[in-house]
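Dropping a structure here in structure tokens format, bear with me for questions.
One protein chain is absent from this view; the other protein chains keep their places.
And then chain A:
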Amino acid sequence: MLKIDNLHVKLEEEDKQILKGLSLEIPAGQVHAIMGPNGSGKSTLSYVLSGRDGYEVTEGSATLDGESLLDMEPEERASAGLFLAFQYPVEIPGVGNMTFLRTAVNAQRKARGEAELSSGDFLKLVRAKAAELQISPEMLKRPVNVGFSGGEKKRNEILQMAMLEPRMCIMDETDSGLDVDAMRLVSDGVNALRSPDRSFLVITHYQRLLNHIQPDVVHIMANGRIVKSGGPELALQVEQEGYGDLLAEVG
């Protein structure tokens, strides 16, 4: 599904290399987690894959089902099936959550040559999915993320994911700022979306999220590269021992 090969990325504004030959392959249906110390380039990876301005790819490639992501606009990547759940979802006052969501859903459908959802069908769908995430109809009516608590913002991200039905979901520290209950709700939402033709890349600092969303593979990222990969036990090892020994071991 997602294939990243020898990816080198630097910041456009300063001559600073962030990703230094990152390679990663996530087959369809799998959940991969990336852990790593601050500054290892985890968020940069999520932004580069989703097409945020300010980064320059100097070498390497990233493809989704064989299609190069790096040549596409952010909205084209979204229509191709990529989704990034933001660490800090953006507040947009004056734009209704529902209006935004419906525009996004239908823009993607249109871009893929599918029929747009009618207001009635959309409403039915969004209400059902919102209920599963315990998002109230009142929250749906509010402007995008405005006045939402940290947990509500993250649940709103998962609602968008559920509505847009991407095939490749990247979750950037979705657990940050969540209490135990909110983490369970968000994780349940994600687990409900797991399917043989949908993959996840979960970026996190903490192992506890991985108790809820169980990964097939855990990668350790340091200094712009994947330095070690393994099963879920790798996350436990990090939790117990920290990164020090692990990084020393891989040099």
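Operating definition for what follows: contacts are C-beta pairs under 8 Å (C-beta built on N, C-alpha and C of every residue); 3 or more make two chains touch, one makes a residue touch a chain; residues count from 1.
Definition applied: contacts and distances are computed from a predicted model.
Hidden chain, UniProt protein name from the list "Ferric-dicitrate binding protein FerR (Iron transport regulator)", "SufD family Fe-S cluster assembly protein", "Phosphoribosylformylglycinamidine synthase subunit PurS" or "Xanthine dehydrogenase small subunit": "SufD family Fe-S cluster assembly protein".
Contact with the omitted chain, checked across A:Ser79, A:Ser199 or A:Gln237, is made by A:Ser79.
One of A:Val95, A:Leu117, A:Leu140 or A:Leu247 touches the chain omitted from the figure, and that residue is A:Val95. Only one residue from A:Ser50, A:Thr174 or A:Gln237 touches the chain missing from this view: A:Ser50. Taking the whole complex into account, chain A touches the unshown chain at residues 50-53, 73-75, 77-79, 83-84, 86, 89-90, 92-95, 100, 103-105, 107-108, 111, 143, 160, 164.
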